[in-house]
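Excluded from the complex is one protein chain; the other protein chains are retained at their positions.
First chain written, first letter: the chains are A, B and C, and each begins at residue 1.
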Amino acid sequence: MAKELIVFIDMEIPEMLTRVEALKLEGYRLMQIHCTRVESGYEINYTFALDLPSQNLRIHIDREQEIPSISGIFPAAFLYENEIHDLFGLNITDMLIDYHGRFYRTSVPAPFGQAKKDTGGGE
Amino acid sequence: MRILPMAKIVLKSLFRKAATQMYPLITKEYYPATRGKVLNDTEFCIYCGMCQRKCPAGAIEVIRAKRYWALDPKRCVTCNYCVEVCPKKCMTMDKRYTAPSTN
Amino acid sequence: MGERTVIPFGPQHPVLLEPLHLDLVIEDEKVVKAMPSWGFVHRGLEKLAEKRDFIEFPFVAERICGVCSHSHGMAYTQAIEALMSLEIPVRAKYLRTILAEFSRINSHLLWLGLLANALGFESLFMHCWKLREKILDIVEETTGGRVIFGACRVGGVNRDIDAPTLARMSRLFTGMEKGFREIDGVFRKDYTVQKRLQETGALSRADAHLLGAVGPVAKGSGIPCDMRRLGYSVYNELDFQAVVETEGDSYARTSVRIKEIFQSVGLIQQAIAKIPAGEVSMKITGLPPVGEHFEMVEQPRGEAVYYVKGNGTRFLERFRVRNSTFANIPALLKILEGCELSDVPMLILSIDPCISCAER
Partner (left out) sequence: MKTVLTIVLFIVAAPLAGGLMAGLDRKAGAWMQSRVGPPLLQPFYDVAKLFSKQNIAVHKSQKYYVLCFLVFVILSGALFVAGQDLLLVIFALTLADVFLILGAYSVRSPYSYVGAERELVQMMAYEPMVIITAIGMYMVTKSFSVADIAAFEQNLFVKLPGIFIGLLFVLTGKLRKSPFDLSMSHHAHQEIVGGVLTEFSGAELAMVKIAYWYQNVFLLGLVCLFFASAFWLGVGAVMLTFFLEVFIDNNSARLTWQFTLASSWIAAAVLGMGNLVVLIFI
């Protein structure tokens, strides 16, 4: 996908929620949600698409912060949110279907949430 | 809507040779490019460990001091990358697969 | 109103070859509710990107899935190339596209076989897979791998395909088209198959959009959601239209996939006719810069979203895959509600699930 078609918009949680509702009314579909660990905490990307170009809403959060679920607006979001909860250990509230940490059966709890170790490649 | 459109195919197959083969009794013709299994001609190997470092599956173990080279066939994903990076070109990709074992 | 029973369906079930577990609440034989759970094959491949050199990682990315492996490799390499602003040789792009369409035919034939199997139609199942074998053979001959092609490398493809072989690849379909037409006739005209597929698992256009369905599921409900229209690789130079059906039932989804087989044949022939001479790979210098990139590709099963974030080292900061199965699960739950128990395997298959893709 051409780079110019992807727009990243940084915002706060309340603003994000109103924006998501507006996007739904405009006929966007939820493309994906993903979380990335950054130095100051975590950032969550919400990608929406209308036909083909996409919009990315991005929020920055801390580990303890509660994130309201958007599965009430886009029902399909519950899968992504459970994934983020299980892999990063973040608190997402009011999910449509909450697996309470039993979505992924990982041997280590929240494996993606831990700080990156200095690895030199290989095993 | 048609009744029994499959009948033609089924009847044709009934009187033709089966498409399957009795592997491993009969092995198929492999292509020159087929990635079957990794072989190393240790006579020319300098045990540099390049293959070990590059292997995405961590299947190769090289100990330079002991002139030791081993491949764990269960971990190997036959991606051919070790063969590509080998500086001495002593590693080859055999086009035959590892034979099945019964035990 | 009958007694409610919960039937555990999967993760190991003879019909459902994917490690997906569903708790089906049934009333007599009617499914009232379906509750999914998974996590049986989570391998942490996204995390592995932090430990593997970005040049070596296509091998891992391809192994996310065994059927659409080529499109995973293609998506990963395209994402890295975009991140590094590399312009790879055009011939390499063409070769990738040709192989991607071969992989699509392979995937659809495999899926049609599995659908026939779920319907208890063994001979059709075997026949689809017999056709698929020819595709796999030519792919093995040209790339070296039957299932995992291993063709995509950052900066191009691993080996060139010479002109006579390309011509043979194009000619292959003159013989195979008859076979495709035969199975098309069975899937779309056979009374028993029609009886099972038509009007089961209907998904309206609005629902498909709201639930974020992608790929043949969305196309079957009338949404022309085909990422190839973005024109990545060389799709902008090829002439094609997204296949769309409007009924939204299992029959529509089957039709979409059968039509896509014919479409892929056309795309391969177009690409082989147009392919320019030249290099097939380029030398990579430098490292992925600090930055991020989204890459969308149309896999046989639907749209896949790749996200890569570089940090200026050999290892990616974050690598993320969202494949089509993940996006289609909510649609699956919707179509499972109110269906017959006997239709459950067929409906699960109708989204073409690949759990190892979805869990990575």
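Heads up, the rule we're going with is that contacts are C-beta pairs under 8 Å (C-beta built on N, C-alpha and C of every residue); 3 or more make two chains touch, one makes a residue touch a chain.
These numbers were taken from a predicted model, which means no experiment stands behind them.
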item: Shown chains that the omitted chain touches within the full complex; value: B, C
item: From C:Val193, C:Leu230 or C:Cys354, residue that would touch the chain that is not displayed; value: C:Val193
item: From C:Pro19, C:Pro89 or C:Gly120, residue that would touch the chain that is not displayed; value: C:Gly120
item: Missing-chain contacts mapped onto subunit B; value: 4, 6-7, 10-11, 13-14, 16, 18-22
item: Contacts of subunit C with the absent chain, listed as residue ranges; value: 5-8, 13-15, 29, 116-127, 130, 190-193, 195-196, 340-345
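Just so it is clear, only the chains that are shown with their structure count from here on.
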item: Chain centre separation (subunit A, subunit B; CA means) in Å; value: 40
item: Distance from subunit C to subunit A - Cα centre to Cα centre, in angstrom; value: 24
item: Sequence positions of subunit C contacting 2 or more other chains; value: 52-53
item: Per-residue overlap in subunit A, given as positions that touch at least 2 other chains; value: 121-123
item: Complex interface listing, subunit C residues touching subunit B; value: 52-53, 56-57, 59-60, 63, 121, 123-124, 126-127, 130, 133, 140-145, 148, 150, 158-159, 182, 185-186, 189-191, 194
item: Residues on subunit C engaged by subunit A in the complex (per definition of touch); value: 35, 37-40, 42, 44, 46-47, 50-53, 82, 209-212, 227, 229-230, 232, 292-296, 303, 305, 307, 309, 314-315, 317-318, 320, 322, 326-327, 329-330, 359
item: Complex contacts: residues of subunit A adjacent to subunit C; value: 1-3, 6, 8, 27, 29-32, 34, 36-37, 45, 47, 52, 54, 56, 74-76, 78-80, 86, 97, 99, 102-106, 111-112, 116, 119, 121-123
